[in-house]
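Of the protein chains in this complex, all but one are displayed in their positions.
Presenting subunit A:
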């Protein structure tokens, strides 16, 4: 049974230019259909199935079975909870459902940490991103925001091929509305135009810029930095910038591809990056960097956590409440990346960074209010202060990526 999977060629999503040749060819009938206002559901399912299968063929074949088991588990869970929620709303059932839906991911993340780096058999490419979608459906079912849920739409949403491996993370209601309501011909033409532009920009990002920063610059710099050793040295600073740009262009490039292919299929998958390096502070940065992830954490972790804290008046002071929520929110995001010290430190680094950022913004607001009352001009805001804020934010985020890269782990401990 598994023999045939292992012998098939493997096609990693957006891995090389050839992939686009195959994919665009397979999508052509879908594009023609949408142009004439039709969705060929059966053909679309077949194409999605084949391309998903090819992600997990060859040496990755066990992951295919992990994916199938995972989809069955999450689909049953989401549907069962939604069905239950129509009758009753017990808080503990809700927590239980959320717990069970993240359980596979917890196994996958914890296994390498306690088993000498061996990957869990439950894991597969994309599990982290699917978990966000499943948890989101459970939470919105509890709120009564998702009124109807049935088998096929849930599977279709979870297994949406363009974003399966690494997002952007979509929301069920938004996705389903796009799926059910086909764009007008004019709207679809605009979507096609955007898709073409995104694919070209994505090629430039991923296959030229990310290659330049990640391979040509980064590799020699890493070698030099490791040869010198110590806590920090000049080539390590180079590693920091080269890795940071590599990370951005690689992931932003991937996201452009995933969005473009979604658009070709008539689905407006949300954006993931919006010029993150022009942010003036860390709060703004998180509205521009990996947006579908940070917005997910904002809506499903931060706001709900703040809601519970405030409703039960856990802290008297609102600033304490928001600080605790920032640290929990970002700390959890760190753990989500994986259970290694550098991912976790990365998460808390941003959590504390947001607390400091928030404190500074409040202080500035208070100062300006006092100056206004005293008839003074507000604190200066000019090209220098703005330029300095951007420079500072840029370097803080680049440093956080150096932590995230795990390079310091090699430099310090190996």
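For the reader, a short list of remarks on this structure follows.
Everything that follows uses one rule, which is that a contact is a pair of C-beta atoms (placed from the backbone, for glycine too) under 8 Å apart; a residue touches a chain by one contact, two chains touch by 3 or more; residues count from 1.
Following the convention adopted for this analysis, contacts and distances are computed from a predicted model.
Not every chain of the complex appears here, and the one that does not is recorded in UniProt as "D-alanyl carrier protein", selected from "ATP synthase subunit a", "Peptide/nickel transport system permease protein", "D-alanyl carrier protein" or "Sugar ABC transporter substrate-binding protein". Checked against the full complex, the one of A:52, A:67 or A:139 touching the unshown chain is A:139.
Only one of A:194, A:298 or A:337 touches the chain withheld from this view, namely A:298. Only one residue in the set A:48, A:262 or A:322 touches the chain that does not appear here, and it is A:322.
Only one residue in the set A:125, A:192, A:310 or A:327 touches the chain that does not appear here, and it is A:310. Residue positions on subunit A in contact with the hidden chain: 139-140, 143-145, 298-299, 302-304, 306-307, 310-311, 318, 321-322, 325, in rising order.
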